[in-house]
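Missing here: one protein chain of the complex. Every other protein chain is in place.
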Amino acid sequence: MRTATETLLKVEDLKLYFRTTKGVVQAVDGVSFEVGKARSVVVVGESGCGKSSLAKAILRLLPRNVHTYSGHIYMDGVDLMSLSDEEFRRNVRWVKISYVAQGAMNSLNPVIKVGEQVAEALLIHTDGVTRREALERVQEVFRFVGVPLDFIDRYAFELSGGMRQRVVIAMALITHPPLIILDEPTSALDVLTQANIMNSLKRIKKEMKVAYFLITHDIATSSELAEDAIVMYAGQIVEMGEAGHFYLTPKHPYSEMLMASVPTLREDKELRFIPGQPPSLINPPTGCRFAPRCPKRFSMCDSEPPMVELADGRKVKCHLYG
Amino acid sequence: MSGFLSGLRELTKYRSAVLGLFIIGIFVVVAVYAVVKVPYSEAKRLWRSGEKVWRENPVNALPAWVNLFPGINLPPNIVVDSRKDKNVQKKIISQSATLRKAEIVLPFEFDYDGFPKELTVHFFTRYKRTKPFVLFHWQTPDGRVFDFGNVQISQDQWYGISLDKDLAASLGGVPERGLFVDPHNPDRPLKGEYKLTIEAYLFEPDADIDARLIVYGQVHGIAGTDHLRRDISLGLLWGIPIALIFGVLAALGTMVSTLIIAAIGSWFGGWVDGLIQRLTEIRMVLPTLPILIMIGVFYSSSIWVMLGAVILLSIISGAIKTYRAVFLQEKNAPYIEAARSYGAGSLRIIFRYLVPRVIPWLVPGFVLAIPDMVFLEAALAVLGLGDPVLPTLGKVLDDAFANGALYHGYYYWVVEPSVILIAMGFSFSMVGFALDRIFNPRLREI
Partner (left out) sequence: MSVENGTLLAVEDLHTWFEVRKWGFVHVGYVRAVDGVTFSLDQGEAVTVVGESGCGKSTLARTILGLYPPTKGEVRFLGKPIKAWGRRYHSMLGYVQQDPYGALPPFMNLRRILLEPMVINRIGTKREREERIRQVLEEVKLTPVEDFLGKFPHMLSGGQQQRAVIARSMVLNPKMIVADEPVSMLDASVRVEILQLLQGIQKAHNLGVIYITHDLSTVRYFSERIFVMYAAKIVEKAPVKELLGNPLHPYTKALLAAIPDPDPENAKVFKEVPPGEPPSLLRPPTGCRFHPRCPHKIEGLCDREVPPEFEPMPGHFASCWLYR
């Protein structure tokens, strides 16, 4: 997956399990990958595959009922998992990694002007910045994301959905972090607004050299920002590699069937759907988790498949390539 | 329905709820027993009748179980009846043609550390014109004899030995003490066998006389007695079903009516909703207890009127706004819209779709409202607005306070109804809180 670019973030065997009344949910089950500097990585998967939990695991946004949280996250030579909560809060969140949460555009504070909120993001995470400087930076970043400057003094309810999402993105950008995690940034928006925001994100990436970690279930939209792609199923990564490889020639049976189920506008292709349902993350089955639904399964699939590296640089977790 | 049963099963997981249910179960059993043993009209009659029914009870007696405590040995009521008891000797001797002498010996054992509260003899005489004449001879265990009396007795007369002033004067103290006191130890009664001999002179050939000696104890019954000699256990026993029924009816009536009104208001909107909301807001500003007091004072404090008033006041209250908020949310739910699309009318939607949706949230509130209503009734009674005829827990408390129970040291009179009220509140609350945790899973700990 790495070409000549440097690695910004390296995740090794990340695990996040939750304790619930029904048992232990193994939401993220030993995930390993890398994000290159100023590269955008797209994580796709269906609901319940663990991709949102992955974002929270990286950012240590954990609920109370955590059962297991282990692994390594290397950034700038430091293992983020070894930092204390205070150090993580002060030095990582919004300084190294920003976050645009799912539905963030609806979580803006309704009684504070949006300009203030964006400034706050900067003031909290940076020492020695005066309010004035902060507001100047707000103007700068608003111009960047395409929000008219007179919106600085408006309240969230006065803005449309698209504008609110831009404000939230501005909030994530204002501290110039090298990596932004975006969880379903456009799924609640109209097609045209979505395209607009994707355009903005592309421009921002080009000019600010930001790396994206984009999480979405919308495979078509994900291709707008994908340079590298990761496919998740049942808490594990089943395929990862350069975008071109995944979208055009998926290798893992799940990736293949997933791509075959995405309707296309421009080409007339026959759609196929995947019968059955993903397994429960509570006591997941041993062996390959996709095997029960896989048309290509064979005897080896009763054991856990290894992550195999193919000639073109991508990795697939499947016995077919082992 | 199945949701209800599975909810019940969930309930058993909480120990506090199981305890609460157990206590409620006991109350229900007692209530059923009370209603069966002493029917409603009987209870009313007994509670309301005065001396005729209760005359044989001592006034303000402690509960009998205090004698279970070590070192406490107080006398209960002792009744010796010449008509019934076998150890009573009755002789009638002819003195002359018209005069006959009757001699009734009423013995009894007295082995207690406390003095009786009163001494009375209840006479049953038969005569046509001339009343019999009676003399008393009191024999103590150590052989001393006191003579007193010298009175004429009419047909159905209660002669209070304790009220005999001459006797008191000659004893140097109240007769119920003086006739029992140990001569060597003036603080304690003499134990042993006492005999009251009644010497009666009958002036007619067909006249007859029988006597019933009542040595009023300091303890009586499981709950003691009150100032009107009533057995408090009647009040407690019957107070329980009344409290339960009042509580459940009030809570149920309130909840159902509030629900329906809130549903109607939120479904139809417009001026209907506006009217209901304005009424509610006016009501929310007015204080409940003073209104109830006014109704009780100026109109009637019968328990049914109070029940109705409480329900009415509780219906038009803040609860409507809460339910309305829930309904307004649900009103726009897709399944309601779907129901409209396949032709469901407003009534059906309200009763078959909106109300069932909301009921799980209401159940905990309902259970928790029951003790509220029970306490409200008790509070009204203590304020003097209790139902005047029925034996309720609140009334028992009211009587206790009105008659200076705490001042006189009749703690049991206050403690007993209070304990029952507290137990009711406690048990329903435990169940209610557990239900709350079941129906509102967010309150549970993961």
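Note that the chains are named A and B in the order they appear, and that numbering of residues resets to 1 at the start of each chain.
In this text, contacts are C-beta pairs under 8 Å (C-beta built on N, C-alpha and C of every residue); 3 or more make two chains touch, one makes a residue touch a chain.
Keep in mind it's a predicted model, so treat the numbers as computed, not measured.
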- Query: Which residue among A:149, A:220 or A:282 touches the omitted chain?
  - Reply: A:220
- Item | Among A:37, A:154 or A:202, residue touching the chain not depicted | A:202
- For chain A, residues touching the missing partner are 40, 46-47, 160, 162, 190-196, 198-199, 202-203, 217-227, 243-244, 246-248, 257-259, 261-268, 271-275, 277
- Where chain B meets the left-out chain, the residues are 3, 274, 333-335, 337-345, 348, 353, 356-357
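Methods note: only the chains that are shown with their structure count from here on.
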- Query: Between chain A and chain B, what is the separation of their C-alpha centroids in Å?
  - Reply: 70
